[in-house]
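The structure is given below, and queries will be raised subsequently.
Shown here: the complex without one of its protein chains, the others still in place.
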Amino acid sequence: MPQTYAYEHYNVTFPQDGIAVVEINRAEALNAFTGDMIINIGKVFNQLATDSDCRVIILTGAGDKAFTAGLDIKQTSLSGSPGQKDPARKMIADMRPMLMAFQNAVTQAEKCIKPIISVMHGYSFGMAIDLTTATDIRICTSDVKLSVKEVDIGLAADVGSLSRLVKVVGSMSWVKDICCSARIFGAEEALRQGLVSAVYKDKKEAMAGAMKLAELIASKSPVAVQSTKEILNFSVDHSVEDSLRYTAAWNPGALQTADIPEAIKASLTKTKPRFAKL
Amino acid sequence: MPQTYAYEHYNVTFPQDGIAVVEINRAEALNAFTGDMIINIGKVFNQLATDSDCRVIILTGAGDKAFTAGLDIKQTSLSGSPGQKDPARKMIADMRPMLMAFQNAVTQAEKCIKPIISVMHGYSFGMAIDLTTATDIRICTSDVKLSVKEVDIGLAADVGSLSRLVKVVGSMSWVKDICCSARIFGAEEALRQGLVSAVYKDKKEAMAGAMKLAELIASKSPVAVQSTKEILNFSVDHSVEDSLRYTAAWNPGALQTADIPEAIKASLTKTKPRFAKL
Amino acid sequence: MPQTYAYEHYNVTFPQDGIAVVEINRAEALNAFTGDMIINIGKVFNQLATDSDCRVIILTGAGDKAFTAGLDIKQTSLSGSPGQKDPARKMIADMRPMLMAFQNAVTQAEKCIKPIISVMHGYSFGMAIDLTTATDIRICTSDVKLSVKEVDIGLAADVGSLSRLVKVVGSMSWVKDICCSARIFGAEEALRQGLVSAVYKDKKEAMAGAMKLAELIASKSPVAVQSTKEILNFSVDHSVEDSLRYTAAWNPGALQTADIPEAIKASLTKTKPRFAKL
Amino acid sequence: MPQTYAYEHYNVTFPQDGIAVVEINRAEALNAFTGDMIINIGKVFNQLATDSDCRVIILTGAGDKAFTAGLDIKQTSLSGSPGQKDPARKMIADMRPMLMAFQNAVTQAEKCIKPIISVMHGYSFGMAIDLTTATDIRICTSDVKLSVKEVDIGLAADVGSLSRLVKVVGSMSWVKDICCSARIFGAEEALRQGLVSAVYKDKKEAMAGAMKLAELIASKSPVAVQSTKEILNFSVDHSVEDSLRYTAAWNPGALQTADIPEAIKASLTKTKPRFAKL
Amino acid sequence: MPQTYAYEHYNVTFPQDGIAVVEINRAEALNAFTGDMIINIGKVFNQLATDSDCRVIILTGAGDKAFTAGLDIKQTSLSGSPGQKDPARKMIADMRPMLMAFQNAVTQAEKCIKPIISVMHGYSFGMAIDLTTATDIRICTSDVKLSVKEVDIGLAADVGSLSRLVKVVGSMSWVKDICCSARIFGAEEALRQGLVSAVYKDKKEAMAGAMKLAELIASKSPVAVQSTKEILNFSVDHSVEDSLRYTAAWNPGALQTADIPEAIKASLTKTKPRFAKL
Partner (left out) sequence: MPQTYAYEHYNVTFPQDGIAVVEINRAEALNAFTGDMIINIGKVFNQLATDSDCRVIILTGAGDKAFTAGLDIKQTSLSGSPGQKDPARKMIADMRPMLMAFQNAVTQAEKCIKPIISVMHGYSFGMAIDLTTATDIRICTSDVKLSVKEVDIGLAADVGSLSRLVKVVGSMSWVKDICCSARIFGAEEALRQGLVSAVYKDKKEAMAGAMKLAELIASKSPVAVQSTKEILNFSVDHSVEDSLRYTAAWNPGALQTADIPEAIKASLTKTKPRFAKL
C-alpha cells in the first residue's frame, strides 16, 4: 500500500513508477523557508528513504519565479536580541541547538540512500545552495539566479553551503569569490564551475530532463544504485584507502544480490532486466 | 642488466630511455580483464617501481577498438550463487578477500612512485576508470567511449572508481550523474570535467602526445619527479597541515641530492642537465 | 591611529577604506624571493590580521614583468653541500627547521582571517603558486606565465604548492601534469582549470578588477565575511560532518552580532548598511 | 514549569535540584532491552538535553539483580531468516536501517551536552557496555558482572561497544581479550583497566557516590561543565591540533558568560557562587 | 586437505582443532630476525588468514631464553655506508622500499582477520614490540625482559612500535619514557601499563594460558570473532562516528549468518553450539 505524504509546504508525488517528485510549495513567498519548513524537509527525505516505492527523487520549487528565495527572515529568529541574556547561555542553549536541528534536517538529503536530483530555476538563494549541495545531482534553467546570500544578511552560511561547496565543485578561488561577495551568478557560470551538470532552457524542459535522467537511474538495479550513492558519499569525506576499505565491507554483502545474475542475463540476451523493489 | 617482463596479456617495452610502455594485450576480447589480469597489473607496476631503467610509464591498450571493455564477466565470479552457502561466510571468506586483492592490485599504480600516463581510446568501460583513476595523468582520443559501467551489471564499482573519481575531478554533480546512470560519455565531456587533461585525434596521436610528455618528465631530476608524485598523492587524502608536515619529513632528505646543484648549474649555463638513475 | 608597515621588499598601502594592498617590491629581481622575504610575508599578513582598518587584502607584484619569478636561488641555500655533514643532522637540524619556517610564513596567508585576493601578472613561477594557493581568490592578466617550477631546479615544491593545488582546483590529471613537467601555462588554461577565477587584459585592469571585488567584500559585515573565510578553510580539510560541527561551535557566538539586525534593516529599507570595524 | 517524562520502562526523577536520575525499569526481565527501549533511551537523553532543570544525569537499572542483562533476544529480530529474501535487500533495507536507528539512539548519550554518570550493578552485559561507554563517567558495585556478550550470540557488538571501548580504556590487549572471548569480568578488573573510575560496596552506596559526584558537578558553572563535555568528546576523535582549533571556535563565545566573574568573585570572597540555569 | 606451512625459521603447528601455533624458530640466535624472516612472518600470517582450519593463532618463540632478541644487526643492512651514494637516491630507492616491505610484513598480523595471541618470554626486544603490538592479545612470563631497543642502535623504531604503542596502551608518559630511554622493563610493569593483559610464571604456564584462551575464542562463532577483530581494528584508527558507520556497512551482511540462530538455540537449550568453519 502506498505511503501518504502530508507536509505543509511540500507536495510529494509519484508521476512515474519509482520516481518521487518533492515540490517546495510556498510559491506565494518565493518558496522562502520558515524554520518549520527546514525541519520538515528532513522528514520528507527520511520518509522517502524507507519507502520502497521510491527509487529516485526530484526536488523542485513551485511556481515560475523561484526554486527558493532562501530563508524567510521574517519567520526565523536568526539572532537573539543582544544584551538581553548571558551570551554564553544564548549560544549553548538557544542558537546552537536550533542551528544543529537545521543542519540535521538538510543532512537527511545526504543520508537518504536514494539519488536526489535538484532542479533549480529563478531565484535560488541561500537555502537553495544549502539544500541542493546536500543532494546528488544539480541541474538548472538558463534563467536561474544563484547566490550564497548569507553574507548579505550579516552571517556565514551555516546549514551546509560552506561545508559542502568545497566538496562539490573544484575551484576554491571561485567558491571564496561567491561566498565572500554574495554576488548573484547564472546558469552558464554554474555549469562551467561544475555546480550544476546540465542547463535547460526553462523549468518545463529542466523537469523533463530531470525526469529522463530519473527514469534511466530507476531502471537500474536499486542495490547497485543505492550502494553507489552511499559509497560515493563516504568517499568524498575519507581517504582513498578508507573508502576502499569501506567498499570492501559493504560490497561483499551487496554482491550476493540476485540483481547481478539478472543484469548479466539481460545484458547477454539483450533484454530489459527487471529488478525487485528495495 | 635490463629486467625482463613476462606477463600474459601485458606487453612491457622501453621505446625510449627511461620510458616504459605497458600495453594491455588481449585485443581479441577488447582487452577485457580476467581476475588474473587484475592481479598481474599490480605486479607489473610493482616491478617497474623498482626498475631503475624506468622513469615514466605509459599505460595503453592493444588494438584499435578498446583501452578495455571492462571486467570479463564470463571469466570472473562476481557473485556467489545465492542460497548455497552461509551469506556471512561467503561475504567474509570469499567475496571480501577477492575484492581486496583486486583493490590492492589497482592501488599499485598509485603506490608506484613513478608517474603513469594513461592513454584511453575506444571502449574504456568499468575497469578502465578503476585503473586510470589510480594513475597520474589521463589523456584520450576523440572517439573514446567512457563509462562507469558497473551499475549496469548490478553492482557498485568496487575496485576504485567510486573512491577515486571524487578526488580526481571537481564536479560532484557530474560524478554522481555518470556513476548512477552508467551512461557513456565522450572525450569532450571528459576534458571539460577534468577527468582527462588532453584529447588527441586518434590513438596514434595520443600515443605521440603521451610520449612527448613522458620525455619531458623523464628529462627532469627523478628525485624531484618521484618526490612530487608521492607528496601529491599524500596531499589528496590529507589536510594541508598534514601534507606540509609530511613534506617537511620527506624533503630534508631529498634536498641533499646532487641533482639540485646539477639543475641549477645547467640553468645558469643554459645547458642540459644530466641526472643519474634512481 | 593607523598602524605602520615597514618591511623591506613589501609596500603596504590603503588606497581605500578597509582595503590593504600588499606589493611584493623587488622588481629589479623580478620580485624573486630571498629567505628573508619569505619570512617577512608571513609577518605582513600577521599584522594585517589584527589591523582593524583592514577588511580585505590585495596581493600584487611590483613592476611590469613579474608577480614573482620564484625563489631567488642565489640568495637561498636550497641544499647543503653533500658529504660535509652527517646527512641525518643536516636533515633534522638544518633543512627541516628552515623548510618549516618557510611553510609557516606562507601559511599565515591562510590563517589571516581576512580575504586575500592575489593578482598575478607576467612571470608567476614557483613561490607564486606556493603563495597564492594559500590566499583566497586568484585572478590574473592575459599574459601571465605560470609554472610550478620546482622540479626544474631538482626538488619537489615544498612550501605549499603540492599540498594546496590538490585542494584548490578540481582536475588531478592536470595538477600532476603541471607539477611533474614544470611546464609554463597561461591565463586561459588557469581559468579553465579553476586555478584563477577571472582573467583581465593587463595588470592595470586586473588591479581595477581586484579593487572592485575588494570594495564589494569590504562593504559587507566583517563578522560575516571573516566567519565565512574561516569556515571555508576549515571545510576544505575536514569531513562535511566535522565542518558542520565546527560551524555549530563558531556561529552561535557570531550570530549575536549587531550586524544581522543592521543588515536586515538595510535590506528591508533599501539603504546601505554600515558595519563597525572588526 | 517542569517537564514530564513518560516513557515505558524508564523512570526519570529529579531527587535533587539539577540532578536527573534515569532508571531502566524492566526489572522483571533483568532490564533487558527490547528494540523499542533502545529507541526510547535516545529520546530520554534528547529531552534531558534541552531541559534547563537538568545539569547532570545519573543512569541506573531498577532492581537488585541487573543494570541490564543486555538485548532481549526474544523481543528483537537480530537476524532475518536466511534464504527468504535477497541478501542484499535484507542488508540494505532491513538490517542496516534498524542497526543505524539503534546506534543513533545510543549516541544521544554522547550528544547530550550534560554529563551522564552510569552506575552499573549485577548483570551488566552487552547493551550495558554499548550504552555506558557512550556516557561520561562509569562507576559500579563490587559484585558487578560485566561482559561484552555479543560474540556469545553469534555477532560482533554493533551499537557502540567496539567503537567506543577502544577510546575509553587504555589497554588494547585487554579490550580484544574481553571482546573476542565474551568472558565475564568483575569490578576490580574494570577499575584496574579504567573502564570504571570508582567501585562501591553495593548499589545503595554506588548511588550515593554517584549522587555526591553529581552534586559537585551540578554546583559548578553549567557553561563551564557543558563546554567541557563537548570539547572532551570532540577531542577523543580528533587530533590535538583540531581540538585546539575547535576550542578556539567554541570558547570565545562561552568566555563571555557572567559565570566567570561570578566564579572569580566567589573564589576571592570564599563564598558559594550561584550560576543561572542553562 | 590441510595446508602445509614450510618457512625457514618458523614452525606452524595445529595442536588442537582451529588453533595454530606459530613459533619463531631460530633459538640459536635468540630468535633474532634477519630481513628474510621479517618478510616471511607476513607470509605466514597471510596464509593462516585464508586457512579455514585456523580460527585463532598463538605466536611464540622457540627455546627458553628469548621470544626474540630483536633485529639481527649482522644480517640486516640498517644503514647505507654514508658518502658512497647520493643521499636522496639512497633514501628513495634503497632505504624506503626496504622499510616499507618490513612494515608491510608486520602489518599482516593486523590484517589477518583471525585473533593472534602473543606469548612473550625472556628477551623480548625491538622486533618483539614491533611485532606483538600488531597482534591482538599480549601475555608474558614473569621473567620477561622487554625493551623498545631501537634507540640503542641509533635509530627510531620504524616497523611499527612507535606507531602502535600509542594505540595499545594508555599512558603516553610511560610510552615516551621507554621509547626514548630504551630501558628494559619487566612483566609487572607491562601488566600495570596494559601492554600485556596477563602474566604467567613461566613459558610453559604462559603457553597453557594462551591455549586455554585460544580454545575459548575458537569455540565461538568465527563470524562473530572475526567481525569483532576487524571492527575493533578499524575503530582504533577512526572516530566513533566513522566506526559506527563502518559497523553498519559490515554487520548487515554478517548478521545473516546461521551462527546467530545456532548460538541462540544453544543458549536457550544449554547445549554447546557448533559453528561451521569460515
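Some observations on this one:
When the chains are written out, they are named A, B, C, D and E in that same order, and each has its own residue count from 1.
To be clear about the criterion, a residue touches a chain if its C-beta (ideal position, glycine included) is under 8 Å from a C-beta of that chain, and two chains touch if they have at least 3 such contacts.
Treat the numbers as computed from the prediction; the structure is a model and nothing was measured.
Contact with the undisplayed chain is limited, among D:23, D:51, D:136 or D:158, to D:136. Contact with the omitted chain, checked across C:47, C:147, C:226 or C:239, is made by C:226. Interface note: of C:88, C:184, C:216 or C:266, the residue touching the hidden chain in the full complex is C:88.
Residue-wise, the contact with the chain that is not shown comes from D:223, picked out of D:44, D:66, D:155 or D:223.
Those residues of chain C that touch the chain absent from the view are 49-50, 52, 86-89, 91-93, 97, 113, 223, 226-227, 253-259, 276, 278. Interface residues of chain E with the unshown chain, by the touch rule above, are 73, 78-80, 82, 87, 90-92, 94-96, 99-100, 103, 107, 110, 150-158, 160, 162-167, 169-177, 179-183, 193-194, 236-238. Within chain D, the residues in touch with the undisplayed chain are 115, 136-139, 167-171, 193-197, 213, 216-217, 220-221, 223-225, 227-232, 235-236, 239-241, 243-244, 247-264, 267, 273, 275.
Here is the rule we go by: only the chains that are shown with their structure count from here on.
The geometric centre of chain C is 47 Å away from that of chain E, both derived from CA atoms. Residue positions of chain A with contacts to 2 or more other chains are 87, 91-92, 167, 169-171, 193-194, 223, 227, 236, 238, 249-250, 252-259.
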